[in-house]
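Pasting a structure here, questions to come.
A single protein chain has been omitted from the complex, and every remaining protein chain is retained in its original position.
Showing chain A:
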């Protein structure tokens, strides 16, 4: 019923509609008078799911046609084949017969779960019972769909183009502020970081927006939420509107491709038979159209990483995206293979995976289609461990390095793909302990030279390693004692461009994590967990500490995408103190927000700058000129702020004065009565007594003694 209809019927009944307070109307419970509530839309969606209640039934066609006598034998055969795949329900196998008892050549099988049915379909479609009977298996639900296929092809209707909203509107903020999303309690909220006003500025808030977490797309265009039915992305110019839905029941994890063209969703399903492994479903969607580009299904084991097994579960992301922001390739690791797919056709490159015996780990260069992979030692040390770089799509090995007595390797790419650092843990001669060194690859140089870096104290444990984004430097936290040291190295200094050299070591820090500013140059040395949230803001250009601070119990630290602010937060892993702090890059606390049940803080990423490197250089050279305008603005704001603050304080103080004077007056009026209550004791005031210092001297004893001088 529309508003117009209501108005019309109101005037028909002679009711002055403007007098009616709609909010005061309460419907009796369970009665809706045929008015569909706004949530009805949701309900309908759910019903769709129920409709698919035959999802666990398959139809097996092309069975042999047998007479009545052989019915049971055939049934036994079929049951044997299909009960291997999943649990067939009681009376779940039905083979129709004609009036003579002859079978019709097909049967229906009902499983406990749709997953099993689907698996059965996949596994037995095309199953050869004998030469003339090749099974054709379909989902029961699909039969209807096949029946409905019209005989004649009709051209699809073209939907007229409707211009979308500017999804990057937030980048046009006049004050060049950044946004972030927080989740606390049941609310999810997007806010501007208004550092000038020293407070966040709300953008959009919605209770129960997501059922687990929210995630920004890598370029910040979309905000993804997770629901039972699938994932949804939101975005828009002014508010967050629902843009696209991606159906994936019980989706658990999602991952965007770096150029945000594709979205990978993941779910794992409990098997109905406890002996079976979990089933894993992965879908790759086109973000803009919402179409499934490819899906992957299988048992957990197939998607577990690291060949040798032992670790249960799937390490996320299963698919790692390569080739920079073009989203051209994605790859996953399997047993003795690395499967690289390309997004043109969503098939394996050259139709086959790269065979690498015993491969343990791989990672993409963040910018180029280059894979780095690690193979551990084989044959008890007869075959050395190896790290190699592989060019995609040619699958040509660019560089390889053999390493001996290796216990583990970890690969760290620099954000421009210029360098690759491989942290190598090696056994000592006794094999009782390990020590760590680094192999540094210079990817962009001819022949990819490799350099070995060992710490001065070989026995130091490496606690953290981080490249400076877009830079040539890296930081390492190392040490064995509770207060480790932090060293900074540069891949090229002014007088030594080809070699790595140490810049400095700062000793005895309470730090266990490194957070470089996305713009480089600054770094936060953080002591999380047992260090209780120690923060040190360090300038690597000047090699000096800018500030030290503490955010007690901090669990997470994140730089804003421009490198101007740092957010530290205490999430609900701790019961107390939940909330977040915003700091300036140089360690000044700007503001502090406390929220109970604080789950998540996430800055909205920004797409890379459109300025050419030359232009950027020019700006940083003439920074004074450019910054003048902003400095003036800043000053205005801060003046205004202090003015406002003063004004506010004045009002508050005046108000308080009013109360005080009122109280004084009342006090005066009641004075006599109070005296009466106190039996005439006159004073309210305390001035009646005064403190006196009284000195008392008491002579205890007198003695005379003669002291002689020599």
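In this text, contacts are C-beta pairs under 8 Å (C-beta built on N, C-alpha and C of every residue); 3 or more make two chains touch, one makes a residue touch a chain; residues count from 1.
Assume contacts and distances are computed from a predicted model.
Not shown: a single chain whose UniProt protein name, out of "Eukaryotic translation initiation factor 3 subunit I", "Trafficking protein particle complex subunit", "Proteasome subunit alpha type" or "Probable cytosolic iron-sulfur protein assembly protein CIAO1 homolog", is "Eukaryotic translation initiation factor 3 subunit I". Across A:13, A:154, A:494 or A:576, the residue that sits in touch with the chain not pictured is A:576.
Among A:553, A:589 or A:637, the one in contact with the hidden chain is A:553.
Mapped onto chain A, the interface with the missing chain covers residues 532, 552-553, 575-577, 594, 649, 652-653, 656, 659, 663, 666-667, 670, 673-674, 677-679, 684, 686, 689.
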